[in-house]
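Left out: one protein chain. Kept in place: all the others.
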């Protein structure tokens, strides 16, 4: 495929942490190419390479560094945009793009809980894309959202366990990486030689988003899953990779080996469709007694797989385990990319099709 | 008081991490003075200042640096010893000292679960010292143990809550500091930019010790507390201070304010007796929405107080909260020192008395 | 001494990193008491305890937490103020205070290189206080400055070596702590698992301030020292404590033992006068082959001493060594406090005298 055949896409809020990750992941993408990057008024008009404080380990591709940063307004030529906007502006801006016939895949929280907006984890609830039918944007317009970074890692194992055994309670304590706090994000004086047992708004997101994602689409609306999630969220001095210590209560008894088998065997629509960003195995259950660990396992399957370890009985619930996912890949830009791939592959983005 | 009036004590295993902390805390102690330091054969005969790889922030006092390291054998002149021995040797060696009429306060796990050995948190179960009556050592001999570093922090709030509301379930996820792994302890390549969701043996200790400590002494034996504890233990890149994210199920309903009041008001026998190492307030409930934090709060009351924050309702249990304690002070050497002070003040160490 | 006898002082810019350190060090000061704290308009009118994001390990004293934050304007009742203002405003504001008859001891860089302003390290150049005679502020007014945090640590050993052997060249590479970057300071994503080989403006400050401080007061003006300093400054993931790897060329040959003796024996006017913040020994030369280290030695003599280690021959210059000082104590608030103590003890602050 020559470059020109790829679908031009925009990245809204391209200078931030998640925006940078979108740019990086899109650079080698077989279907999409970055045609436009937007940022705040302050950066608009400058070359992206100057406007951004690039903090990724790979070099910024020169052709992208040369792109002029646009203001975050509809009007440029791209049928699909990825939003890494701050929640303070995302809601209104994303609606505006959709109203102009642009398909928006957003990592912002603004529309996540809207009744007619899919909160999508492609392996877990691909059918929720049907909510798009309820959206009233003009031809080509639509909004799909990606969950919070700490939610996604939890969803995949829960999907597998819920299908097999029925989930009744989820108790989760997160140990979240600093890259989740954005740029500039958490100051070093607050996190070096320290842990912060609080992340603003995070526990509520984890508790509520989980129930919407694992809910059923029923008569055009989501009926939330009916179990209870209790979350405690902490920030730790780790660069990338959210670790979550989880206890799960199940309806039907399951011993650790059964749970391991179910999670290891779990596959979803993205795997069937062989979407470019889909991991071969969404969940890797690891053997090591001290696994998973952020530094060792966050990059599993290019950061798109969730790893699980220490599956064992819990004296209060049924099972406990540790799980890990890469918060800015699977938990943000990579997850949103997979949402776009799914929507495209299923013909849900009118006017463009899988190359 | 001149120096000579203080009671001479020994530190067994004085070159390790906890041993060093004992040396440091004993240096300015009003009742005790370090008269003997012991270590393995390899170090015996050398001056302590040369044998130890001193890793404390304060300078090693010269008079202690000059002490000759003794082999870890009974025979030196000290009626009381603190044991910071490794569990691989502690059991047998401590029994030998006690058999020679020495009173042993141990931080090792070897004798903790022995039915006739107090597992002591002085504010929580001072009455367990009565188990000493069941020990059959000669006059002056005895063994008292200090719990695991992650247990102690949990015990104080649980004691307060159990007395007031009755505890039924405890779910705890720990984020433990590296100093708990001893010297050399965890290699930097395993913990820099990383978290390890496993500490060998730790979860079992936390689950079992808690029930013994909060158990009742009944007819000369401990009847364990009857609630359930489920623990998940992780190691984080923090120097000192164990943070624990705790959910507690209570028998009688309590809202956060009631729990806060009960914990803040909690006092024990060490406070009544004004023991030198006792914190004025064993539990500090903090206001900050992101408190407690290891770097900010581990040194509260010279590391002897537990801090608690974010007390709030839990959708699965009754309440959830974060708590923090200094793992090598309250959780090890400082805690053991307080045990010795209590035993001495209550006349439990025959032959010596409170100066 | 009852509290009322102490001299009321103000802290300008009291909510920042250095401002907090001033508040903390002044709390137990025998001569001074914090009577006023100032900050930007945004904070003015609020209680200090609410306006500040307190990041010190000790608790904020309640009586200081209750102080109302004042705008940073002259007019409150304190003959002496400590300035922790940002350089963007310090120059003009400090002059205004001095013009109103207030004695200002500043940690900001704004007036450091003014020809009539002492750039003071009390052990190194106490005589530079005579520059105050050239200042034209009204009775009681004056400005004294404290050098940059990385300069102070270097000055003490250089003073000792320069007096004994004559310094000709200084080559210094710094490894500076994050607390030097203020609040919020360097983002964690820029410094975790990383080193930044650049600190804006730092190398120039180190190169120029050193020559002024070690210069001679000659006919009412400073004649700069005539050696050459070449500096390279880096930021490392350490909380407190600047380490500096130094090579020194000397006029008269000196072997390491001679240099060690000269540095160890070094004392200054603050030691003679027994000023409250003065370390007993300004320079501690350490024996350990891998010393000094930030975590182990930054708090030597309550953070007011400089530690030196690994003094050895250099194949390019005369000697090389490592040195360490606490950047927010000796290198900022503590150093400025010592400047005020010296000025007061020497009768340089008209209207107030040593209690």
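Lettered A, B and C in written order, each chain numbered from 1.
Operating definition for what follows: a contact is a pair of C-beta atoms (placed from the backbone, for glycine too) under 8 Å apart; a residue touches a chain by one contact, two chains touch by 3 or more.
A quick note: this is a predicted structure, and the numbers were derived from the prediction, not measured.
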| item | value |
| --- | --- |
| Touch criterion as defined above, residue of C:36, C:229 or C:337 at the omitted chain | C:229 |
| Full-complex contact with the absent chain, from B:10, B:79 or B:237 | B:237 |
| Sole residue of B:74, B:101, B:140 or B:185 that reaches the chain not shown, by the stated touch rule | B:185 |
| Touching residues on chain C - with respect to the absent chain | 169, 171, 173, 175, 193-198, 207, 228-230, 232, 234, 236-239, 243, 245, 247, 289-296, 309-310, 314-317, 320, 322 |
| Touch list for chain B against the chain that is not drawn | 17, 55, 178-179, 181, 183-193, 237, 239 |
| Chain A, residues in touch with the chain not shown (by the definition above) | 55, 57-59, 192-193, 239, 295-296, 299-300 |
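Throughout what follows, only the chains that are shown with their structure count from here on.
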| item | value |
| --- | --- |
| Chain at maximum distance from chain C, centres defined as averaged CA atoms | A |
| Computed distance of Cα centres, chain C from chain B, in Å | 40 |
| For chain A, residues that touch 2 or more chains besides their own | 193, 237, 239 |
